[in-house]
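A single structure is presented below for examination.
For this view, one protein chain was removed and the others were kept in their places.
Moving on to chain A:
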Amino acid sequence: MMEISLTLIDTWCKENKYVIAGYYQANERIKETRPNQFAEKVAARIAENFSEAALIMVDNSKISMSCYDPAISVFEHHDNKWKCRDASIDCCEDWSEAQKIMSALLEDRSYDSLIDFDNHLDDLRNDWTNPEINKSILHLC
């Protein structure tokens, strides 16, 4: 289904003047923060269409209502390998803003209504573009 989801999302992106710019993954095991083969393969496929693609690994042990340190690490494609960007370089435009928005979403339990592509396949009416959540994020900005 990865084939289907990437193609469908890519088509939608072109329609709406977006581009698939990267892939993020949060591993099942909290202590495992490195990308696995699957993540690298998906990100490499994305990089074929967008050379500056980013592979982002979420560090769940760092996620809390008030995390001052960024909870993500960004990997970039160099020489066919995914290398972690230096953690001292800012990974985000504005982490403290992002963190504030994230806390608000966590408190509201927005994750209960978050739809991913699997949910979409279960019921086509589930919208993987998550318009409501995206609206809330804009409100919170």
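Convention: contacts are C-beta pairs under 8 Å (C-beta built on N, C-alpha and C of every residue); 3 or more make two chains touch, one makes a residue touch a chain; residues count from 1.
Everything below uses one rule, namely that contacts and distances are computed from a predicted model.
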Listed names "Auxin-responsive protein", "Regulator of G-protein signaling 6 isoform X2", "Exosome complex component RRP43" or "ER membrane protein complex subunit 2", with the criterion being the UniProt name of the chain not displayed: "ER membrane protein complex subunit 2"
Of A:Glu15, A:Asp86 or A:Glu107, the residue in touch with the unshown chain: A:Glu15
Contacting the left-out chain in the complete assembly, out of A:Ser61, A:Ser96, A:Ser113 or A:Thr129: A:Thr129
Contact footprint on chain A, counting only the chain that is left out: 1, 3-4, 7-8, 10-12, 15-16, 29, 31-32, 109, 121-125, 127, 129, 131
